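Up next is subunit A:
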Amino acid sequence: MNLLGEIREAIKGFYSLAVGMGVTGKYFFRPEVTVHYPRKTVDNVSTYSGHVELQPGKKNPDGADCIVCGTCVRNCPSGCLTLEVLELMEENPDLEKKPKKIKKLKALIYDYSYCSLCGQCIENCPVTALGFSQHVYWAEFDRKAIKMDLVARLKDQLNAKKEAM
Partner candidate 1 sequence: MTTETLCGDFYTHCFQAEQDKEHEGRLIINMGPQHPSTHGVLRVIVEMEGEYISRAEPVIGYLHRMHEKMGEIKTYHQYMPNMGRVDYLHALAWNWAYIGAVEKLCQIEVPRRAEFIRVITCEMNRICSHLVWWGAYLLDLGAFTPIMYSFDDREQAVDLLQMITGSRLTYCYYRFGGVRTDINDAFIAGTRDFCKLMKSRLPMYKDLVTDNYILRKRCEEIGVLPLEMARRYGATGPVLRGSGQKYDVRRAEPYSVYPELDFEIPAFPEGDAMARYRVRVAEMEQSVRIIEQSLNMLPQGDFMAPKSPKRIKPPKGDVYFAVEGARGKIGVYIISDGSSTPYRLKLRSPSYSNLSLFAELAKGTLLADAVSILGSLDLVIPEIDR
Partner candidate 2 sequence: MKTSENLLEGLDICAQTRCRYEQCGCVTAVFLDQVQLRAAASRLFEAGYHIEDVTGVDFAEGIEVIYHFDHFDHPVDYPARVTLRVLTDHESPEVPTISDIFSGAGWHERECFDFFGVTFSDHPQFRPLLLPAEFDQHPLLKPEKNRESLYAFLGACEPVKPVKGERYHFEASVEAPVEAQKTPEALASSDTGQSRSEKA
């Protein structure tokens, strides 16, 4: 009886293998699901949070709304943001008061190679000057090449937009 049981088990096993072959055989004729990358791209890039970038300001459409408070720099876990500040004197000085210093954003150096895309800088920005980009397909040969000035990037973007108009 033991032998019979084993034979039955072997036949069952063979049947299960045939079922498996059936599954793969069926999928052989199904259309492929791969996206051929350089020729076609996926359509959900808009929901992807790419690297951090300065957003065109609401008050200041030619640049960012940044008030140079440095919150983003302080909150960054990996220290990938550096502020370069331009200190200016107030243009129309009130003669009674001392002239006020105005801090202006000169450059916001951003090292993408250290960034972990956690969004702390964006959430903590008091004027929402920062945001995630949708710059997904970005690759460089050199690690240093992905360190950039976000102010310059914003300027380029705005210029490109103007030219397009």
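Keep in mind how these were chosen: all candidates are chains of the complex that A comes from, given by their letters.
Note that contacts are C-beta pairs under 8 Å (C-beta built on N, C-alpha and C of every residue); 3 or more make two chains touch, one makes a residue touch a chain; residues count from 1.
Keep in mind that this is a model prediction, so the values were computed, not measured.
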item	value
In-complex contact partner of subunit A, selected from candidates 1 or 2	1
Subunit A to candidate 1 touching residues, read off their complex	12-14, 16-17, 19-20, 22-24, 27, 33, 44, 47-49, 75-78, 116-120, 123-124, 132
